[in-house]
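Note that this complex is displayed minus one protein chain, with the remaining chains in position.
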Amino acid sequence: INGIVQADAVVFHQDAASRATFDPILNEPIQNGADFRRVRLSAKGAVAENMNYFVQMDFGFFGRPTFTDVWMEWTNLPILGNVRVGQWKHPFSLEVVSSFRYTTFMERSSLFQAFTPFRHIGIGFYNNSEDLNTTWAGSLFRTGQDQFGGSLSTDGGNGLAGRLTHLLWYDEPADGRYYCHIGGAYYYNSPPRDLVRFRSIPEIFVGEFAPGAVGTSGQAVPGAFNGTPFFVDTLLLDAQSVNTFGVENLTVHGAFSFQAEAMAAIVDQTAGGTATLAGMYMQAGYFLTGEHRPYDRKAGAIDRVKPFEDFFWVNTNSGRCCGLGAWEIAARWSYIDLNDGTIVGGEMSNLTTGVNWYCNPYCKVVFNFVHSWLDYRTGVQSETSAFALRAQIDF
Amino acid sequence: INGIVQADAVVFHQDAASRATFDPILNEPIQNGADFRRVRLSAKGAVAENMNYFVQMDFGFFGRPTFTDVWMEWTNLPILGNVRVGQWKHPFSLEVVSSFRYTTFMERSSLFQAFTPFRHIGIGFYNNSEDLNTTWAGSLFRTGQDQFGGSLSTDGGNGLAGRLTHLLWYDEPADGRYYCHIGGAYYYNSPPRDLVRFRSIPEIFVGEFAPGAVGTSGQAVPGAFNGTPFFVDTLLLDAQSVNTFGVENLTVHGAFSFQAEAMAAIVDQTAGGTATLAGMYMQAGYFLTGEHRPYDRKAGAIDRVKPFEDFFWVNTNSGRCCGLGAWEIAARWSYIDLNDGTIVGGEMSNLTTGVNWYCNPYCKVVFNFVHSWLDYRTGVQSETSAFALRAQIDF
Partner (left out) sequence: INGIVQADAVVFHQDAASRATFDPILNEPIQNGADFRRVRLSAKGAVAENMNYFVQMDFGFFGRPTFTDVWMEWTNLPILGNVRVGQWKHPFSLEVVSSFRYTTFMERSSLFQAFTPFRHIGIGFYNNSEDLNTTWAGSLFRTGQDQFGGSLSTDGGNGLAGRLTHLLWYDEPADGRYYCHIGGAYYYNSPPRDLVRFRSIPEIFVGEFAPGAVGTSGQAVPGAFNGTPFFVDTLLLDAQSVNTFGVENLTVHGAFSFQAEAMAAIVDQTAGGTATLAGMYMQAGYFLTGEHRPYDRKAGAIDRVKPFEDFFWVNTNSGRCCGLGAWEIAARWSYIDLNDGTIVGGEMSNLTTGVNWYCNPYCKVVFNFVHSWLDYRTGVQSETSAFALRAQIDF
């Protein structure tokens, strides 16, 4: 049994336009708060030499327990490599394929929620070249779903995704301390009931359930889910299909890392014609204590950071003694534009700066400051900041 | 920690009468879809030599996580054998007592949901003869309950069940490759608030949560549960008590198996007199690869199929090489009649044909085709077919 806990605290600061945008009536601010962003438990194993399973539930997000990874796979197959059935993160984007455990910032970029397919029920395969420099993967899946993988739709609701990655260089003698990864991906979506929606939070989130129905016990069951609102949102669009393209780069030069992705979604609307929504982000990080960001060559993904020295602080005979863990500083700029043709979803630029303290390979404490410039779908321009702290442990 | 995953995909085909029956207003079809039919995690063990526990949660059905087996038991007792407290499948019917892991088809027969007590909170015992040819079990339990075993009722809501099984023959030298099991069971139910309901799905199901309440986060929590409707349904009946009887047979002759059960529920209505609802099914299966359907002599139940050769497909020096796993073909006919006296719940016959591929003892892929002849409670006759595929792994 494995798991992860992320405990967050977030404080917002809004200008007057931002308050008026998100609560025009009461003018209430976006609520500060603390919550568990993710609490997951999982079981992983093999039932035969050529057959693995993984079941992971998230207890921290709405719809608890939400299904995250639930799949079985046949491995070591000729031609295809590995074939998987169930629900998992379909191949598209470095941020998606890499675990949230290893992301540099508290939240993935604003592109992630808007454009990527993420987890759905389906069937797919993945494989890599023998020299481990190239990976490829493809999936067929249902694109509508509830929080538990269920998906009903007689009219549409099918999609496919594929991703190809390559290492331009990889310093094997230095065990991957220097490398340059590039990749491209494609995602086709015929949305269920021809309805699709693009939206994103401002790269930070904190939420709480409102009290729901009260029975004779006097105790309220959990009701609606309150929390940080979507900053950009196209609302529901009537579309026959969406074709999304993404490109990605990750370059690591010792303690320094650079990462960038760009995505464009071509929306084939039932009325209103074709529109293109797009975005990109780029980020840089630097380990003050000299570590580097590792790479998983079979998945084409970011791997776990291991501090040179774990944190400790103890009394000894010769006084107090301590280890620092690893310290990283990082900054990200992201831009997303959900306005095109007849679609008016808003436009947002975010600047995130962060400090990561890796106590040991399994625990990190993250501080993020996010500043968001928003051109809301109503046309109002506003600025919002968030100060956020996270403690994370995975086991 | 143990678990199981079942990922399903279902496609329906309805005649015009069937569409009109299930959506007279919009004439929408029964929705195709994909979902996780069951995702379960469980912990089982012993806290003392004579004391076991089992906790199993289902995350796949509505009310997630739904309680399935949650019990403790004292074992090796004189007279009673084993005494159990908590929630489990009370002794009634071969299909119920046997694990869904080992059922021949994707769903149990239409009798199962309509007539058997299944899981409730209670106390019971079970035992077997020393020669392992006879088993008996009895339970006292609450018959109303929510998805978590909770049951409130000052007026009724109590029941009892008992089951007796016997092996007419069992080929010990062949390790149970030839045997004939018979059994009978009784279930008394004094329903909570004198309300009882009999209903059944058409031996196939796929579902999804509708979006529920939306809070300031803009995210919908799971709402109502949509999916394959009940085909026969008495709606709520006012009844003082229900007496249900069942008989069962399982005959295995090597690769061939035959299984049949019949049940009758005598409903003592508060007004409208006594009515008898009944049903039966019979099914046959044959392992093309020669395996047989094993038997658990302590539980009087079906056991896990073990292929002679596990599935594999690999590249070797001398070309590609593969193992087939086990292959079984099977067919079932079932009939349920929920019309009697003043009760009008409908009448349904189903023919199910299936192909099972057992990759290894822990994984199977199932294809089912179900054809359902329905005499709906409104009097309309219709036909519905379903094509369904399941991938299952348990660990």
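Observations on the structure shown:
The chains carry the letters A and B, assigned in the order they are written, with residues numbered from 1 in each.
In this section, a residue touches a chain if its C-beta (ideal position, glycine included) is under 8 Å from a C-beta of that chain, and two chains touch if they have at least 3 such contacts.
Only a predicted model underlies this, so the values are computations on that prediction, with no experimental measurement involved.
When the whole complex is considered, the residue among B:Asn32, B:Thr228 or B:Thr352 that touches the unshown chain is B:Thr228. If you put the hidden chain back, the residue from B:Leu77, B:Leu168 or B:Leu288 that touches it is B:Leu77. Residue A:Val221 is the one among A:Val221, A:Leu235, A:Leu288 or A:Ile329 that touches the chain not shown. Among A:Glu208, A:Asp268 or A:Glu383, the one in contact with the hidden chain is A:Glu208. In the complete complex, the hidden chain is touched by one of B:Ala43, B:Leu288 or B:Cys322, namely B:Ala43.
Residues of chain B in touch with the missing chain: 1, 31, 43, 45, 47-51, 53, 55, 57, 62-63, 65, 67, 70-72, 74, 76-78, 85-87, 121-122, 142, 144-154, 199, 205, 207, 209-210, 212, 222-230, 233.
Not every partner is drawn; the one left out touches chain A at residues 1, 3, 5, 7, 12, 28-29, 31-36, 39, 41, 59-60, 64-65, 206-222, 226-227, 310-315, 320, 359-363, 391, 393-395.
Keep in mind that, in the parts below, only the chains that are shown with their structure count from here on.
Least-squares overlay of CA atoms from chain A onto chain B yields a rotation of 120° to the nearest 5. Chain A and chain B have CA centres that are 38 Å apart.
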